[in-house]
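Missing here is one protein chain; the remaining ones are kept as they sit in the complex.
Residue numbering begins at 1 within each chain, and the chains themselves are lettered A, B and C in the order written.
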Amino acid sequence: MDIIRRGRLKKQIDESSLEFLQSLDADRWIFDADLLVDKAHTRMLLENKIISEKEASIILDGLKQIEEGGIEILELEAYEDIHACVESKLIELIGEEAGGRMHTARSRNDEVATCIRIALRREELKLIDYLNDLRGTILKRAEENVETLMPGFTHLQFAQPTTLAHHLLAHFDALSRDLERLDALYHRTNLSPLGAAAFASTSFPIDRDRTMELLGFEGLVENSMDAVSARDFLIEAISVFSIIMMHLSRLAEELILWSSQGFDMIELDDAVTSTSSIMPQKKNPDLAELIRAKTGTVYGDLTAVLTIMKAMPMSYNRDLQELTPHLLSAVTITKSSLRGMTKMIGGMRVKSESMRAKLDLGDLMATDLADTLVRECGIPFRTAHKIVGEVISEGRRIEELDEATLKEALDPALSVDRRKVTGGPSPREVRRMIDKRKKALSLT
Amino acid sequence: MDIIRRGRLKKQIDESSLEFLQSLDADRWIFDADLLVDKAHTRMLLENKIISEKEASIILDGLKQIEEGGIEILELEAYEDIHACVESKLIELIGEEAGGRMHTARSRNDEVATCIRIALRREELKLIDYLNDLRGTILKRAEENVETLMPGFTHLQFAQPTTLAHHLLAHFDALSRDLERLDALYHRTNLSPLGAAAFASTSFPIDRDRTMELLGFEGLVENSMDAVSARDFLIEAISVFSIIMMHLSRLAEELILWSSQGFDMIELDDAVTSTSSIMPQKKNPDLAELIRAKTGTVYGDLTAVLTIMKAMPMSYNRDLQELTPHLLSAVTITKSSLRGMTKMIGGMRVKSESMRAKLDLGDLMATDLADTLVRECGIPFRTAHKIVGEVISEGRRIEELDEATLKEALDPALSVDRRKVTGGPSPREVRRMIDKRKKALSLT
Amino acid sequence: MDIIRRGRLKKQIDESSLEFLQSLDADRWIFDADLLVDKAHTRMLLENKIISEKEASIILDGLKQIEEGGIEILELEAYEDIHACVESKLIELIGEEAGGRMHTARSRNDEVATCIRIALRREELKLIDYLNDLRGTILKRAEENVETLMPGFTHLQFAQPTTLAHHLLAHFDALSRDLERLDALYHRTNLSPLGAAAFASTSFPIDRDRTMELLGFEGLVENSMDAVSARDFLIEAISVFSIIMMHLSRLAEELILWSSQGFDMIELDDAVTSTSSIMPQKKNPDLAELIRAKTGTVYGDLTAVLTIMKAMPMSYNRDLQELTPHLLSAVTITKSSLRGMTKMIGGMRVKSESMRAKLDLGDLMATDLADTLVRECGIPFRTAHKIVGEVISEGRRIEELDEATLKEALDPALSVDRRKVTGGPSPREVRRMIDKRKKALSLT
Partner (left out) sequence: MDIIRRGRLKKQIDESSLEFLQSLDADRWIFDADLLVDKAHTRMLLENKIISEKEASIILDGLKQIEEGGIEILELEAYEDIHACVESKLIELIGEEAGGRMHTARSRNDEVATCIRIALRREELKLIDYLNDLRGTILKRAEENVETLMPGFTHLQFAQPTTLAHHLLAHFDALSRDLERLDALYHRTNLSPLGAAAFASTSFPIDRDRTMELLGFEGLVENSMDAVSARDFLIEAISVFSIIMMHLSRLAEELILWSSQGFDMIELDDAVTSTSSIMPQKKNPDLAELIRAKTGTVYGDLTAVLTIMKAMPMSYNRDLQELTPHLLSAVTITKSSLRGMTKMIGGMRVKSESMRAKLDLGDLMATDLADTLVRECGIPFRTAHKIVGEVISEGRRIEELDEATLKEALDPALSVDRRKVTGGPSPREVRRMIDKRKKALSLT
């Protein structure tokens, strides 16, 4: 019965090495996928007469027992990986005569590549859902705040008036591009490497299209060497997640800033903040800070996988095993961050009075003044800028404009109204953009 | 005439700060794009009656002078950036009355975002060309080597026989996915932010669709705040380039290994190696080493841009300026690496005899033996593996098989022939894959 | 008794947020340190009459119960962190009247900073031990191989003969600099932030020097704001670990290359390789590959912590919590890698015959020939190089030298012997270096 010990960790490797050879969390993550692959492969072997109906039936029955028992019945720590562990359990349950045939025309190299793709595509679908939840929530908050005036920033300086809706839509649009990238990623993930065996395919008459079909893949990773050694899909995934996290960290930073007493523009919900027992009014934006920080962790995962894959010769090398925990880390953080952000945006209280009050600080109306000068007096743009600069600098009244025009030029609400070009903050234009995005969202 | 000094660097900033505020190479990179944007914007201002026909004509004439003079006539070092420099030159040439109107309804914030996209899309088209050149060259070398036997590797150990063509196709397919990513990137790059002004759009009745059309963009970056502050397209670009470099570094590593006396499987062309005056036969694979090394530089560029954009609040911040040099670095390296790799693959001499000789080292035929046992004797896969392992270990002949079958099982060429499933190394299957890829390549 | 719920996670935060707010592994890592800090702080409070003898005694008794019960008696998942959890357990055990006083003049901000430093310094001492084990093993293998000739490489090309001992000493010396960096790091780690409270110290008359002394620290992180927000020691730690891993990855790469059939210069021990059941002679250098791969993970940890700390305003921010898991990851990998490398180097079988045979490939003696020409015939170095280059290129005999001199010039062993300058490979010089290093090692 020595044979069931394939992939069993050798005793002479001591504890310190053991942890090195294993990646338990990653193994758990792909357990379900491994059973799916085993079943599809067995059925294909049967259909192509590589194993007999009886053998297939015994194998499938054994797999069912493992499925029902769950990962708990496996002695995961004793094996190099989940694949060796499942096969050994199978042989233990149903004997070698049948169980020893399941791995025919297969290798752990194509098996693990297939499992990772199955587990990842499932996560990508969840990410798409969570991303759309967040987009929906942002759109809802935008809709409520089409007329909520606030200062727009450049260089963190108050620059020109805008509305909260207009500001939120900027984040919505960034996340929409993330959705596009996720979608393309999904289709590059959902391809089957199965049948590539160790890297050189097999002399058994297998049917790769059949396992592809059974496992719900859209296509093959055709070349068998490419199939086992390609991990660009995994790096692409973490780079897409990194860009999502980059976007979330920008929004998180704004929530932190806006909820500071310095800006005092929003109040975050109790559910996403911590208070000290002693300063109950002080709400620490912990969740926003953690999303900001965990962006660094996902970047670190990206650095790691890129570095690992650099200059890696064909075909399978054990280094590839170290990639999966980074994928799992990055996808887990991105999922949680999307959900956390949805909760924060959904629950934040907008302090519209305080936002409006900020518009009286700084020289936020200077651009409007200059534009008015250009329009009303035909002065060149640069000249108008110069005049307004001097006027503000010297604290005097602008002589070129009459009282009424001046008043109009200096009203923040009118200023926003005037900026009604495509993509601008005027309430009418913002409502148009919201409607268009609601339709798009309902179609995803 | 003080007005032409907009964006002119203040004297009180000393040398040390100067270099900080500028990024000259990046400015040169977008000079052409800047003139295109100026012309399109001017024409649109005219069409929408924001400036007069006469003013437009004077401006366009001034821009033509600058275009003809070239970047050399600009005093680039004296200004913060190319945009300020061009505008000042224009005002110097044609006066403020007309020149002072060109920047109406615009800001450097939307201008620079537009210019980067124009410069980048041009590079992306070049990258697509270079990538296809490399793919074509790989395909050609594969075609020549459909029957060139070589050891396939796992863990850098000799594992099973394959062919050079099959191995090269693995790289071809990886690069084909890079092409897909480049293509998607191109369409996300080719969008117009122009008209967003500082971030809040403008009260002038501009037509953003018109400048989009004039500049050959496929669409708008609609929301004006998103338009000036979004840089995900730039990060996506460097992540796509990083994955290309990752692929090239893997191929470069193999060229280095294979041309070492240890493996002795290829000889690189003189044009891509260095020799010492004293060891003329020793060819150092410098170009391959540099491609491998520069992969690290592109990864560094990616780390930099991700880090810079983390937690960046809306809308424009000066930090964004620091992104462009990284984009330029990454795109330049990727272009050169693609061309260099094309030259290396195109010029390498395949030492097929030496490759073939490697097949006698190691136990490369073990898998074939076991598969034969399964097929001929009906022994379970795991059991067959065990038997072959013992046989090899003990150095004895395998009793289960007759002489002829054994000989067939141990012939590397037949071994490769047998592996004719989809994606496998058998010459027939490889020829099928090559034909399919040639057709695909001719269509791009 | 609501009070014991300080830091207890609020129910309204759902599961997805929970995992975000916690870092359980990191909490476990600092549990011992937390009890040490609690005890030292309590004793200092007593000595400075901030709490009474009776209160101190009750607190210390409660802490003893927790220490004896171990981390298992804590309800870790229900709290934000280990500190809140321990304090709550204490209050549960001994009541609020005494237990509610332990945290006087303290905050979780200085507490956690202190705990991380205690846990880290302990790991640093282990790392120093493991590093010295590896250095000792390398020295031993060098001593055995002072006369083992092998090809030295540049550009992975065979370049000049050297000895395995000389090659191994290069790695030894690199690791010796790692030891210097570890030592300096230890002293920058071993400083006490305790007493800084939230960041502004406290109005209670505490004695920071006393807790420093009780906890075995060498000094204070004096400024209280710096004390809670400084994490440069942690980044320095991961950068030192990254450099160690860089060195180990270089050695691992060589072990992988040398144990490939291409080079065939060493054989790794069974304990550190995997074999397939079917190819028993093929030994996959899994441990070396994993060390190489995990180098990427430690780099990723470094990227993460640097990114997280970029632009982090004073003083404590929740982001800091995300640093500790990266520290734990990096230190764990570095420890295991050092031990794994010691095992690999200690157990590898040197194939000296095969190494020696490589010296006949390539033009490894060209430099010796040229040097002989310079010495014997007074020809300038560059001219000699040119002559030798032509001679080798044309495959003819060198006319300037007589038979005996030529033979001497071309003997690899004599070539190595001749290079006896400080640091060179001649056996005498290498023995001198080994002796010097053995003495140094015995003193650490």
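We adopt the following convention: contacts are C-beta pairs under 8 Å (C-beta built on N, C-alpha and C of every residue); 3 or more make two chains touch, one makes a residue touch a chain.
It should be emphasised that the depicted structure is a prediction, and the values quoted were computed from it without experimental measurement.
Contact with the chain not shown here comes from a single listed residue; of B:Glu96, B:Asp110, B:Asp264 or B:Asp301, that residue is B:Asp301. Across C:Lys54, C:Arg349 or C:Arg382, the single residue that touches the chain missing here is C:Arg382. Touch with the chain omitted from the figure is made, among C:Leu93, C:Leu302, C:Val331 or C:Ile398, by C:Leu302. In the full complex, chain A touches the hidden chain at residues 151, 154-159, 256-257, 260-263, 276-286, 289, 303, 306-307, 310-311, 358, 361-363, 366-367, 370, 382, 385-386, 388-389, 392-393. Mapped onto chain B, the footprint of the missing chain covers residues 3, 6, 10, 12-13, 16-17, 19-21, 80, 270-272, 274, 277, 284-287, 289-297, 299-308, 317-323, 325-326, 332, 335-336, 339-340, 343. The set of chain C residues touching the chain not shown comprises 2-3, 6, 91, 96-105, 109, 152-156, 159-162, 166-167, 169-174, 177-178, 180-181, 184, 188, 195-196, 198-206, 208-209, 220-227, 229-230, 232-233, 235-236, 239, 242-243, 246-247, 249-250, 252-254, 257, 292, 295-296, 299, 302-303, 306-307, 309-318, 367-368, 371, 374-375, 380-383, 385-386, 415, 418-419, 421-425, 433.
In the analysis below, only the chains that are shown with their structure count from here on.
At the interface between chain B and chain C, over half of the residue numbers involved are used by both copies, so each side presents largely the same positions. One inter-chain figure worth recording: chain B and chain C are separated by 35 Å, centre to centre, where each centre is the mean of the chain's CA atoms. Contact of a single residue of chain C with at least two other chains is seen at positions 277, 284-286, 289, 303, 306-307.
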